[in-house]
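One protein chain omitted, others in place.
For reference, chains read A, B, C and D in written order, and residue numbers begin at 1 within each chain.
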Amino acid sequence: MKNKQRKTLKTPAKHRRTKHALGNAPGTIRYVGSREVEQQIIRVTDYKENYHSVQEVKAVEQVFQYKDTDTVTLIDIQGLNQEEEIEKLGKHFQINPLVLEDLVNTSQRPKVDEYEDYIFCVFKSVTLSEANRVVIEHVAIILFQDSVLLFQEVENPVFDGVRRRISNEYGRIRYKKCDYLYFALIDSIIDQYFVVLEEITDHIEHLEDQVYNYPKSAIVNEIQDLRKEIIDLRKNVLPVREISARLVNTEHKLIGEDTKLYLGDVHDHSVQIHETLEMLREMSMSLMEMYMSTVTVKMNEIMKVLTIMTSIFIPLTFITGVYGMNFQYLPGLHSEFGFYAAMGIMFLILVTLIVYFKSKRWI
Amino acid sequence: MKNKQRKTLKTPAKHRRTKHALGNAPGTIRYVGSREVEQQIIRVTDYKENYHSVQEVKAVEQVFQYKDTDTVTLIDIQGLNQEEEIEKLGKHFQINPLVLEDLVNTSQRPKVDEYEDYIFCVFKSVTLSEANRVVIEHVAIILFQDSVLLFQEVENPVFDGVRRRISNEYGRIRYKKCDYLYFALIDSIIDQYFVVLEEITDHIEHLEDQVYNYPKSAIVNEIQDLRKEIIDLRKNVLPVREISARLVNTEHKLIGEDTKLYLGDVHDHSVQIHETLEMLREMSMSLMEMYMSTVTVKMNEIMKVLTIMTSIFIPLTFITGVYGMNFQYLPGLHSEFGFYAAMGIMFLILVTLIVYFKSKRWI
Amino acid sequence: MKNKQRKTLKTPAKHRRTKHALGNAPGTIRYVGSREVEQQIIRVTDYKENYHSVQEVKAVEQVFQYKDTDTVTLIDIQGLNQEEEIEKLGKHFQINPLVLEDLVNTSQRPKVDEYEDYIFCVFKSVTLSEANRVVIEHVAIILFQDSVLLFQEVENPVFDGVRRRISNEYGRIRYKKCDYLYFALIDSIIDQYFVVLEEITDHIEHLEDQVYNYPKSAIVNEIQDLRKEIIDLRKNVLPVREISARLVNTEHKLIGEDTKLYLGDVHDHSVQIHETLEMLREMSMSLMEMYMSTVTVKMNEIMKVLTIMTSIFIPLTFITGVYGMNFQYLPGLHSEFGFYAAMGIMFLILVTLIVYFKSKRWI
Amino acid sequence: MKNKQRKTLKTPAKHRRTKHALGNAPGTIRYVGSREVEQQIIRVTDYKENYHSVQEVKAVEQVFQYKDTDTVTLIDIQGLNQEEEIEKLGKHFQINPLVLEDLVNTSQRPKVDEYEDYIFCVFKSVTLSEANRVVIEHVAIILFQDSVLLFQEVENPVFDGVRRRISNEYGRIRYKKCDYLYFALIDSIIDQYFVVLEEITDHIEHLEDQVYNYPKSAIVNEIQDLRKEIIDLRKNVLPVREISARLVNTEHKLIGEDTKLYLGDVHDHSVQIHETLEMLREMSMSLMEMYMSTVTVKMNEIMKVLTIMTSIFIPLTFITGVYGMNFQYLPGLHSEFGFYAAMGIMFLILVTLIVYFKSKRWI
Partner (left out) sequence: MKNKQRKTLKTPAKHRRTKHALGNAPGTIRYVGSREVEQQIIRVTDYKENYHSVQEVKAVEQVFQYKDTDTVTLIDIQGLNQEEEIEKLGKHFQINPLVLEDLVNTSQRPKVDEYEDYIFCVFKSVTLSEANRVVIEHVAIILFQDSVLLFQEVENPVFDGVRRRISNEYGRIRYKKCDYLYFALIDSIIDQYFVVLEEITDHIEHLEDQVYNYPKSAIVNEIQDLRKEIIDLRKNVLPVREISARLVNTEHKLIGEDTKLYLGDVHDHSVQIHETLEMLREMSMSLMEMYMSTVTVKMNEIMKVLTIMTSIFIPLTFITGVYGMNFQYLPGLHSEFGFYAAMGIMFLILVTLIVYFKSKRWI
């Protein structure tokens, strides 16, 4: 343990509102995050029943044409630190400045806001890093009549499935409207939660094994990190239940009745996620308790060994001490059997103590 | 304890959404579970007041005829991995694809969904394995006008009572409509919960005895397993209260007023189940606390023995040490009574210490 | 502690739904409990302003005449295992079979059900056994227009007060309708709760004294038993608050406006009971914590004695050991003052250590 | 600690419903409490804008005249065991017997009941005894059109401020109606809560100091007493929030619109009281935890001293033992430097161990 410096798992800095964002007027578009990219990437996926095109553009002006078309368009913007670009986009699509502010604010908690012509929502996609750490990414989606704007900091594999389904000529998504695409994106995010929660469940079970079989002190740290991850997840994932409930019951013109049925399914899943998270939290809390109990039990065992060793040898040593005294007139010293008598007495004491400890179930 | 490898009780794999289910379009019928059967079994129980027939069929097409008849038909499908068969069935009975998806998804939490022509619900039946472990099975029920579709992974003894009552010519169920059959199935599932909870209560009481009388460290593990079972049960059983409340208050055409009275009874039971589960949870939590306190008390006892033994013999040994020193001019060494005087002093110290420990109530 | 077998307080078997009750059709009247009586006792108390008669009958047919009279009739049935008798009664009074089922099911939680012609409710009366253990009894009451049916397993002293008031010619109850009698019965049950809770409060205070002054390990057991009693009480008593609230707000024709005023009082009391139970629960939980802290403090004290004794005598014994070595050239051995010098050094060490421990506030 | 008998703080007996109160018909006026007074005191304060009189009377009949006057009258009755007097008063003022019962029942929890002609409420005034113990007093107030009846067990300094304001010719209260007086009384009670809570906060802070600097075992007891006081306060004070909310929203004719504004202020305060109580509860709970941690830390320190002393001297004593053995051929015994060599080895061991403990940060 000595000199072993250690850093606890930091709450990721990018989920914090940094100080320089204070003092701005509300509605100011100011990127709050740590993933500065040099050049934002805009990928436009345009499709209808019998048509499908994907193209990458660099300037937001190139996507303006897709606003009102008879095709469904997914405009996928990666990189949120290009504030002016986003402002231009906002102006063309007539998006409220407050929406733009939340959109680039990666510390914004999940929410949904309905405006007359569009629905704005923020989610947190959750994936696992290579080191099996939870990675939380900010995702903002705006649903328009004929297009969906998807804002991310970096490319996110979560949406690969949707893209694949779009590219598949016979996929159902090709026959559906924009609200179905909107649903499909949300569904992808929430489906990913299951994968992560499953991984965490496995991790808890692994830790339980560890705690029971090799309770090292480093495990306290791992448990603490686990708890932090769960706290972090709860903060970023739990609001989804409320959001999906609102989407199911919305009367917004952009969401059709049959899509609401699908959104009901999403709501079901988010309820399940909620319950699983609560369960994981409870399990993580009992992990610590289990660890403490294992440690106490081990201490008990150590104490028993100490007590038994001490209790047996201290009286015996005392007797050797008695016969080690230099008194001239010590009974038995000069007898031939004195030594064997002393040893016999010691043996009797030994047996008595062992019987006593056996009766106490200590050995 | 050494080298004793141990696996904690796994959350059953089949209650997990496996990864390959991700990325599918919603409404895709994909079996999620581990109980693959080679051949699904379909048992058709057809009855009315004065008629009763049971037959096993292998192909779903054979049950199509039972959809609209004047008899009540219970179609009991065992084996959920035959996805195409289920899809065919779904098409004939005009079941929403989302329903079919939930139906074969064994990780779906309990729920009820009302559609215009049918009511779909998912329950988890709970039984005990031979090793007295809780076994949770996925059960999906669809109520139609004249038939009930019952989906399970394997045959479940929970419904034996209902079948017996149907086969009994004078049973009330023979004079009732399809909604009564629906109620009877749900009632069977919930009645079974009582048996399981009773068994768990007995188990907790047994563990309490163990903790008090023989607090071995293995018990921590058993308590932990118990807790997990209770967590698992809570997740799968608690939603039933909400479901039964909805069924009691439904205005769906398929549920008659007199059946609602019976469903009220089911709701009563599910409330009682809910309370019992909360009680079991509290009891399981205090088990751990009780164990820890027993361990601490035992440690206290061990410490007392150690302290008493050490405190008595260490001063005595010191005195023998004094007279074991090789000084030429040590007072009393050459006196005839020196040894007895030394022994007398030691005896006095012994008595004093015993009196002291008695006064402390340590012995 | 050795070999001391011990049984923890069992959750009373009679509050459990036994397995043979499973598989029955709903509405089956099947007694679930352990208090089988050979002969049920039916006591009919008939009264109005200027009339009063009490008689015991054995056959339920003898009470049929009391259904519609201009007097108030209390029909008090003791013994719930005579299922056929109760079924006959049910038929005459036109009681729903589901009500009859709940009535003889002693594991039924407290509830109130309003039917068109009668109000059915289940309560749990709570009394103290001679060994000061909580005894929970199943009580079912049905209020009709002109009679109240009271079902119990055995005679219950809780209702003695009501009977006394009925027998008193000038008692207010004689001038009131059937709903007042109904209220009076409920009020008796709830008033009894206060007595029991008071007794438990006294018991907790007694345990607190015990924990503080003589913390024996047996007390863990007593605290655990107390907690179970409180858990049991909560389960059986807490629903009363909800029931009384419903009765106060009912619009049922059988409950008059002035009786509702009295029921409001009952509701007040049940709220108070609820709060007291929560308080007792919190107190019982802090009892355990207090016990653990007392044990830890005592362990601390024991450790101090051990440490002081060991720390003082181990260095001294070392010094005697040094002078006990058999080296020929050990300085001071042959000096006349060597021994006294050695003793002086030891005394110095002793004083230093005592001063050190004093400074640490250990002695 | 030995033989130190100790009584835990009793829940004050007078807040209990004593057994003799059971079995009475509802509406029976039976004093439940321990403050029997020989002679009740009735103080009548009569005032209007330009008039003010205070007089003490002994018989309730003397206050009958004040019922309907154009002045505001505060009738302050001290001593609740004069049941007949209160019954007479009740008859004249046409008060419901249930109200009279609650009025003299000092175990009645705070509540408000609105009747057609009057509003009845029960509060608990909280003051501090000279020994800084919380004293809870039962206060019942009935608001009529032109008079307020105030019932207490003994004179309560809480209302001195209101009396002073009435006696002040230019006080606003002289220009206000009866409902303002009613509000002023409630406001006095609630203002007093702040004083008591402040005192408890100080007490907690004092205990924190104690726990940190001188963690004696007696402090467990003090913390336990503190918790009980807080439990007691919660029970008696928390309902006030609900009561004040009801008074603010009442539509009773006796409460004017402008008084409601003042009552809103009372409600604000009661919310603040509620929050403070929750905060105190949390603080009291963490006190125990803090104490336990301090005790464990101290135990750690003690263990360190024991381990260091033992670990250092036990090997050294072993070496002296080796050279204390009486073997004839023990190497070095007869060498002139044997002793110094042995001492040198011991010194080396000593240094090694000290370095080791330093590296562990134990010394």
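By definition in this document, a contact is a pair of C-beta atoms (placed from the backbone, for glycine too) under 8 Å apart; a residue touches a chain by one contact, two chains touch by 3 or more.
Predicted model, so just to flag it, every value in this text is computed and none were measured.
If you put the hidden chain back, the residue from A:154, A:305 or A:363 that touches it is A:305. Shown as candidates are A:30, A:43 or A:111; the residue that touches the absent chain is A:111.
Although one chain is not displayed, its contacts with chain A can still be listed: residues 4-8, 10-11, 16-17, 19, 22-27, 96, 98, 101-102, 107-109, 111, 113, 214, 217, 220-221, 224, 227-228, 231, 235, 288, 291-292, 295-296, 298-299, 302-303, 305-306, 309-310, 313-314, 316-317, 320-321, 323-326, 330, 332-339, 342-343.
Across the interface with the omitted chain, chain D contributes residues 160-161, 164-165, 171-173, 183-184, 187-188, 191-192, 194-195, 198, 201, 205, 208-209, 212-213, 261-262, 264-265, 268, 271-272, 275-276, 279, 282-283, 286, 289-290, 292-294, 296-297, 299-300, 303-304, 306-307, 310-311, 314-315, 317-318, 321-322, 324-331, 362.
One rule holds for everything that comes next: only the chains that are shown with their structure count from here on.
Under half of the residue numbers found at the chain B and chain C interface occur in both copies, marking it as a different-residue contact. Mean C-alpha position of chain A lies 42 Å from that of chain D. The centroid of the Cα atoms in chain B and the matching centroid in chain C are 26 Å apart. Looking at chain D, residues 324 sit in touch with two or more other chains.
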